[in-house]
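Complex shown without one protein chain; remaining protein chains in place.
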Amino acid sequence: MNQLQNFTKGFIKENPVFVLLLGMCPTLGVTSSAINGLGMGLATTFVLVMANLVVSLIKNVIPSKVRIPSFIVIIAAFVTVVELTMQAYLPSLFESLGLFIPLIVVNCVVLGRAEAFASKNTIVSSIIDGLGMGLGFSFALTLLGAAREFLGSGKIFDTIIFPEDYGMLLFVLAPGAFIVLGYLIALINRLNKA
Amino acid sequence: MEYIIIIIAAIFVNNIVLNQFLGVCPFLGVSKKISTAVGMTGAVTFVMVIATMVTYLIQTYILNPFGLQFLQTIFFILVIASLVQLVEIILKKVSPSLYQALGVFLPLITTNCAILGVAILTYQKEFNLMQGVVFAIANAIGFGLALVLFAGLREHLDLMNVPKGLKGTPIALIVAGILAMAFMGFSGLV
Partner (left out) sequence: MAQKESTFLNMTLTLFVVTFVAATVLGFVHDLTKADIALAKQKAQQKAIESVLPAFDTLGESYKMLPEDGADSLEFFPAYDASQQLVGVAVKTYTKSGFSGLISIMAGFSPDGIITGYEVLEHKETPGLGSKMNAWFKDQSKPGQNIIGKNPGTSKFEVKKDGGDVDAITASTITSRAFLEAVVRAYQTYQSAQEQPAISNNPTNEGGQS
């Protein structure tokens, strides 16, 4: 596939969240608001791109049996970089995302792409794949976050659309995450079939 | 007494899957049959408890004294990855049928956010080793509970007349949401 297809597949056709069903934990855990979803999505994209880059770079020097642990260490390193940088320069986002930032290291999207793509493709392809998948992931999280924030508190990105008292609190809580995601996946499946 | 509170909180009030959103991937992936769900729970319990113990020791005796807290993520995940390898090897010898049934989900325990999550939570809640172990066991039980309940529901779902657009993952998620709602009833218990 050409690079344009490589880049855009992550948005709808092979969207990591809606289609590949990867990275469920942060998807449900941080999407109580649009900005949290976006922040997490972008942090994950950074890790995805950097990890894909490094893995693709050194794929020929890693013995096959030890490749998964090596990939994991590389990913963990970049996740820690994100952690430290956020703590220093974006402290409020750091507080909101909390536990889920170090959990980027076990986000199946990241390890999945490193193993399925970056370890078998060129550096440029891997970077583009990482970028496309990451942005697709961010799209999914922001969409879910916006939907939950809207239904739950009448706001999107903190802009009030209708008064909070008319919001359905359930959507900002755990059950709402599962339910909204379920319906969104159904929607995307429908779109993909069309 | 406080151990009872830790246990009840971890299994019911702050259920690792339905409230904390950790361990959702295996929750959706391995819950199609009750027997695989039980097998998975066993494997997760083993890894979770030992991982919590080892990471606690590493944090207390290596990372903290040397001011190396920023290496927490790397070390914790290395411990978990190694433990999962160990479980794979043991399971292959001891119960090849379970090993087959779990299939690709076994190595995926490494990326089970519940395990890394519980290890980090133990550190954040400042539990000591004993409390950490109790916490880990309780969380594993909570994971198992959610998994088995959900598997039971899904076995029923397969026989139901689900609208075409919602078949498969969507209806599973919606049912999980309702299960999460039921568990919300436990809040305020501790």
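Going by the order they are written in, the chains are A and B; count residues from 1 in each one.
Methods note: a residue touches a chain if its C-beta (ideal position, glycine included) is under 8 Å from a C-beta of that chain, and two chains touch if they have at least 3 such contacts.
Predicted model, so just to flag it, every value in this text is computed and none were measured.
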One chain isn't shown here. Among A:N6, A:N107, A:S153 or A:N189, which residue touches it?
A:S153
Of B:I8, B:I34, B:M53 or B:L78, the residue touching the omitted chain is B:L78
Among A:N6, A:T44 or A:T80, single out the residue that touches the unshown chain.
A:T80
Residues on subunit A that touch the omitted chain in the whole complex?
32, 59-66, 69-70, 73-74, 76-77, 80-81, 84-85, 87-89, 91, 95, 152-153, 164, 167, 169, 172-173
May I ask you to list the residues on subunit B that touch the chain which is not drawn?
14, 70-71, 74, 78, 187-188
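Everything that follows uses one rule, which is that only the chains that are shown with their structure count from here on.
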Distance in whole angstrom between the CA centres of subunit A and subunit B is 21
Contacts from subunit B onto subunit A in the complex sit at residues 18-25, 28, 70-74, 77-78, 81-82, 107-108, 110-113, 116-117, 120-121, 124, 165-166, 169-174, 176-178, 180-181, 183-184
Can you check the complex and tell me which residues of subunit A touch subunit B?
21-22, 24-26, 28-29, 68-69, 72-73, 76-77, 79-80, 83-84, 99, 102-103, 105-108, 111, 170, 173-179, 181-183, 185-186, 189-190
